[in-house]
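Removed: one protein chain of the complex. Kept in place: all other protein chains.
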Amino acid sequence: MAIGTARVRVPKKIKKGKPFKVQFIIIHPMEPGTRKDKKTGKLIPAHHITKLDIKFNGKLVTHMDVGGAVSANPYFAIMMKTDESGTLEISYEDNKGGKWKKSVEIKVS
Amino acid sequence: MMNRREVLKLAGTGVLLSTLSPFVNLSFSSEVEEKFKKHVGVPMSKVKDGSDKIKLKTPTIAETGANVPVSVDAKIPVEDVDWLMIFVDHNPVPRVIKVHFSPMNGKTFFATRIKMAKTSNVRAIIKKKDGSYLQALKEVKVTIGGCG
Partner (left out) sequence: MSIKYFLLFMLTSGILAFSFAGDRLDPAEEVKKQKKLLLEMMGILPGDVIVEEGKEIFHKEGPNGKSCASCHGKDGKGEKLPLVGAYATMPKYYKDIDMVADLDLRVKSCMEKYTGYDPEELKGKKGRKIIVPLATYVASLSNGMKFNVQPRHPKEKEMYKKGEELWYARVGKMDFSCAMCHDKYGGYRIRLQTLAEPKKSKVMRYWPAYRYSKDKMWTMEDRIRGCYKQIRVTKPPFYHWAHVALQMYMAVNSNGGVVEVPGFVR
């Protein structure tokens, strides 16, 4: 499953200025670096998302410092409110240099 | 050789003391306190109980520590919040995630799934912009599955 793929869910009807829920899932192993390989006994190297930014029309809405203890294929939910329509962009990176972005359109009525 | 009276006295005191054990917090280890201070920035004593304002939802027992749902809904205006941290006392790295909000969030709300190494307190710690700290905590018991 392609690492870094994200899927975002926002409500179909979004009212001006009223908070709505933004939910998203990212495909990522989120290896904490503290687990041992059962066969070799060696530590499995850390491979997890470290930073995540949620921007709306270029402005930073939320910033997350993500640790390895967040579950694999992580799910996040935040609330957001806006008076105008625009583009919601979620950008994230992991400790192995992976960098991804996912954008969705927000239409306010 | 103890006589019956002395045995009864001892037994009685033992039982009496064990009734008090739920009230003594024996899980307060200095290691957790040190890690708390390192990740949060202030000692545990500086963090006030915010359980009336912070609604922390977790299961009480988890069948698997790989996916414990955690949701935080705080009655604190998001403009007053600096950050929210999810902290798990007995994880190898207790700081699970730190969320920096902005007024555009509208509400102090956050949900995710976390990994827990073993039974532990799960804390939602909020640092407010006025420099004060609040937390809500819940103990989540982690069990391993039947067959593996």
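Read from first to last, the chains carry the letters A and B; within each, the first residue is number 1.
Assume a contact is a pair of C-beta atoms (placed from the backbone, for glycine too) under 8 Å apart; a residue touches a chain by one contact, two chains touch by 3 or more.
Note that this is a predicted model, so its numbers are computed, not measured.
*Asks:* Considering all chains of the complex, which shown ones does the missing chain contact?
*Replies:* In the entire complex, chains touched by the missing one are A, B.
*Asks:* Given the contact definition stated above, which residue among B:42, B:76, B:93 or B:111 touches the chain not shown here?
*Replies:* Checking the options B:42, B:76, B:93 or B:111, the one contacting the hidden chain is B:111.
*Asks:* Just name the one of B:51, B:67, B:102 or B:121 that touches the chain not displayed here.
*Replies:* Once the missing chain is taken into account, the touching residue is B:67.
*Asks:* Looking at B:57, B:75 or B:129, which residue reaches the missing chain?
*Replies:* Looking across B:57, B:75 or B:129, the contact with the absent chain belongs to B:57.
*Asks:* In the full complex, which of B:12, B:43 or B:77 touches the chain missing from this view?
*Replies:* Among B:12, B:43 or B:77, only B:12 touches the chain that is not shown.
*Asks:* Which listed residue (A:25, A:44 or A:104) would be found touching the missing chain in the intact complex?
*Replies:* A:25
*Asks:* Take the complete complex as the reference. Which residues in chain A touch the chain that isn't displayed?
*Replies:* Contact residues on chain A toward the absent chain are 1-2, 5-7, 9, 21, 23-25, 27, 29-30, 71-73, 75, 77.
*Asks:* For chain B, which positions touch the chain that isn't shown here?
*Replies:* Missing-chain contacts on chain B: residues 4-5, 8-9, 11-12, 15-16, 18-19, 22, 57-64, 66-69, 71, 111, 113, 143-148.
By definition in this document, only the chains that are shown with their structure count from here on.
*Asks:* Using the touch definition from the top, list the residues of chain B that touch chain A in their complex.
*Replies:* Its residues touching chain A are 66-68, 71, 88, 91-93, 95-102, 104-107, 109-117.
*Asks:* Sort out for me which residues of chain A touch chain B in the complex.
*Replies:* That would be residues 19, 21, 30, 32, 34, 56, 59-72, 74-82 of chain A.
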